[in-house]
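Every protein chain except one is present and positioned as in the full complex.
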Amino acid sequence: YGKNTIKFLRLHKEGKKHFVKEVEVCAHLRLTSPQEYLEGNNCLVIPTDTIKNIVLVLAKKNGIPSLEQFAIDICNHFMTTFCQVAYVKTYVQEVPWQRLYEDGVPHIHSFICVPDGIRFCEAEQCRNGPLIVFAGIKDLKLMKTTQSGFEGFYKNEHTTLPERHDRILCGELFCKWSYGECKDFDFDCIWKKIRECILEAFAGPPDCGEYSPSYQKTVNCIQMLVLSRVSQVQVMEVVLNNTFYNVVDMKNLGLTNDKEVLVPVEAPYGSCACTLGRKKFFEA
Amino acid sequence: YGKNTIKFLRLHKEGKKHFVKEVEVCAHLRLTSPQEYLEGNNCLVIPTDTIKNIVLVLAKKNGIPSLEQFAIDICNHFMTTFCQVAYVKTYVQEVPWQRLYEDGVPHIHSFICVPDGIRFCEAEQCRNGPLIVFAGIKDLKLMKTTQSGFEGFYKNEHTTLPERHDRILCGELFCKWSYGECKDFDFDCIWKKIRECILEAFAGPPDCGEYSPSYQKTVNCIQMLVLSRVSQVQVMEVVLNNTFYNVVDMKNLGLTNDKEVLVPVEAPYGSCACTLGRKKFFEA
Amino acid sequence: YGKNTIKFLRLHKEGKKHFVKEVEVCAHLRLTSPQEYLEGNNCLVIPTDTIKNIVLVLAKKNGIPSLEQFAIDICNHFMTTFCQVAYVKTYVQEVPWQRLYEDGVPHIHSFICVPDGIRFCEAEQCRNGPLIVFAGIKDLKLMKTTQSGFEGFYKNEHTTLPERHDRILCGELFCKWSYGECKDFDFDCIWKKIRECILEAFAGPPDCGEYSPSYQKTVNCIQMLVLSRVSQVQVMEVVLNNTFYNVVDMKNLGLTNDKEVLVPVEAPYGSCACTLGRKKFFEA
Partner (left out) sequence: YGKNTIKFLRLHKEGKKHFVKEVEVCAHLRLTSPQEYLEGNNCLVIPTDTIKNIVLVLAKKNGIPSLEQFAIDICNHFMTTFCQVAYVKTYVQEVPWQRLYEDGVPHIHSFICVPDGIRFCEAEQCRNGPLIVFAGIKDLKLMKTTQSGFEGFYKNEHTTLPERHDRILCGELFCKWSYGECKDFDFDCIWKKIRECILEAFAGPPDCGEYSPSYQKTVNCIQMLVLSRVSQVQVMEVVLNNTFYNVVDMKNLGLTNDKEVLVPVEAPYGSCACTLGRKKFFEA
């Protein structure tokens, strides 16, 4: 198979007000025959240059109503236009431009880049199979300064980690969920709702939080909340890359340090990942 | 001289509410004698490990009231404690943790990383000289989708660029300003005011913007507005790394493209930089 | 499942001569029960801190005879020590330190980092299943300045790419192969042999090269040569990330440019990937 990446900006005006979407599109194609590899016969090969042109032409003609709809449009185009395509997957990622506000007033044509989690989606289809849509958020960095611990874990002669009931929980989240064979969803609205669920499940109630006994359990809480609140989600994968913080031992400097000064531990860093689907959910 | 970088987190509670600052501190020291280099005599050398301990101890004892005050505290400590230090410069940069909000309600101990411009500061001092404080913002990405052009430039046989009166203006800003020998400033408040000035000067009025005839002029507008509105600023340096966008030519694809689909031009990318001080300002 | 990364250096002396290996180890574990996720019950969880200790202890006791043997040792340790482990995968990657030479004389304890392709390996095992070993090379950047073209590809109304019979072929290779259930292989020796095959298949004979009709065919040539020359390899995956170079059009500058000055095309960049196994090989 082959893939390639195109980055571009789609500008759109309503009166004097400007709307901008900058996206990175990556298209994977697998052809019905591997003759290009085995025989060096290029007659079925669709050059990356052509793929780029198609993506840009679709953006020009249809705009980018939502990342997901744009990914679907691209998939559909390849499947209906090229009979030599056996499989197509389209990944679309957004540059997080947000409208600039001055004293609460939105600016008609100025934007600021705010990368507090990057939205992406995928659409994939095998010939004669259903078109499946995924969406997600990545590079979302969150921290809880309390209400997190790690106790009661397995111990043997190689264990040196002490039990902790009040540590920092900090990490970078990658979440990806499937909408199945989606109908006419309001993708933007659903995505925002899921983002809110993720934040809520991570942090707990604003006034007191919720105790997390492990990174793993926090991952599961996120999945459970999204699956219970957002019926359109079929399966959800969550990966949490942990950043550990150690309380600095200041005894030899003549000071006590009551979780006031902490340093990030670069290695080992860990991650935990889990994929949870609807069926599993009801079984659990 | 030598320098070293320390990253750590300072946690602070008021009742049940948590406050967090994660900073990266870089300390440069120059000693009065180069004997460590020339003779391998280490007797005056302050190990990076000791520097790290001092920074952490100061954070523990004083907290981080503001980035600037913390940088000043470190400078003062080195100058008063070590007579072999001829020069000290302290750079402090913030990890942009922001309090998490759920439905508009602030969370007492959860935070999200929002890197829409990174705040930093510097304090520097030569022995027997004044302590000077700088502050700044970097990695601030902004875009105007109209009200920008570039015309009337110098032309010769190597010129191929067409004149444009309606292009995209997009770039990454680095701004650094000096407060001179600062007194008891409210550094947080001034910094926020300057950030607002930068955005306003870049974008212009929310309802119509303001035409920019070049990246250079936009740089100058930022400096002029900050110097006119914020009396504490003595000198301001601005570097604007440009991202150019080209309107895709779709003629050979049978389409007109009225600045709707654009691609970023990776090379050449340019930057323009200018330092403007108060004296120059009045002369201008 | 969970994974974590540990970076360390293993030093070893023979008389006064020093040998150094710096590696990054990443261990993935899946447990027999998901109770840590679903119930927050940590009693089977092996903390990343313990995993780090085990990896370091194995490095201390056994050294790192080869990356592959070290990966196998780690897998074996987890499978035999922890009955709650259902699956283990170990990834080991080398920092490419090479002995320093002065006028052709090897230095007994000095090294230089030469990242012309990074060696890595993987060992993986399910409980009651075989232990499978993979090896590979990544970040290997190669270029052919001629003997490459791309012609006869599929064309339609979105095609703008011209046919070319003398272009630059440049890319970054990722190659990964499986040794199956390996016996007592000389992993270092085999790896070097495979690296040579990759270079030879990419470049062709030193005096004339070999024409490549596409990136895809070059990928296939690499796989065919390795599978035919190295009997221990069962399956081989190759991914080639292409960098395209365009001959600069200098007509409007009054010059002809006979493939003398070229600029890399940043977007779209493409990649092609193929996995070829022994059975397929004989079928082909």
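Order of writing sets the chain letters: A, B and C. Residues in each chain are counted from 1.
In this section, contacts are C-beta pairs under 8 Å (C-beta built on N, C-alpha and C of every residue); 3 or more make two chains touch, one makes a residue touch a chain.
If you're wondering where the values come from, they're calculated on a predicted model, not measured in any experiment.
Participant: Which listed residue, C:11, C:43 or C:189, touches the chain dropped from view?
Facilitator: C:11
Participant: Extract the touching residues of chain C with respect to the undisplayed chain.
Facilitator: 6-12, 16, 18, 20, 53, 56-57, 59-61, 97, 100-102, 105-116, 140-147, 168, 196, 199-200, 202-209, 245, 248, 250, 253, 255, 257, 259-264
Participant: Where does chain A touch the missing chain, residue by residue?
Facilitator: 157-158, 160, 252-254, 263-264, 266-267
Participant: Determine and list the chain B residues touching the chain excluded from the picture.
Facilitator: 1-7, 34, 36-54, 57, 81-82, 84, 150-154, 156, 158-161, 213-214, 216-217, 219-220, 242, 267-274, 284
The definition used in the following text is that only the chains that are shown with their structure count from here on.
Participant: If each chain is a dot and touching chains are joined, what shape do you get: line, ring, star, complete or other?
Facilitator: complete
Participant: Would you mind checking which chain's mean C-alpha position lies nearest the centre of all protein C-alpha atoms?
Facilitator: Closest chain centre to the overall C-alpha centroid: A.
Participant: Counting in whole Å, what is the centre-to-centre distance of chain A and chain C, each centre being its mean C-alpha position?
Facilitator: Chain A and chain C have C-alpha centres separated by 26 Å.
Participant: Rounded to the nearest whole Å, what is the centre-to-centre distance of chain B and chain C, using the mean of the C-alpha atoms as each centre?
Facilitator: Computed from C-alpha means, the inter-chain centre distance equals 39 Å.
Participant: What are the residues of chain B that contact at least two other chains?
Facilitator: 253, 263-264
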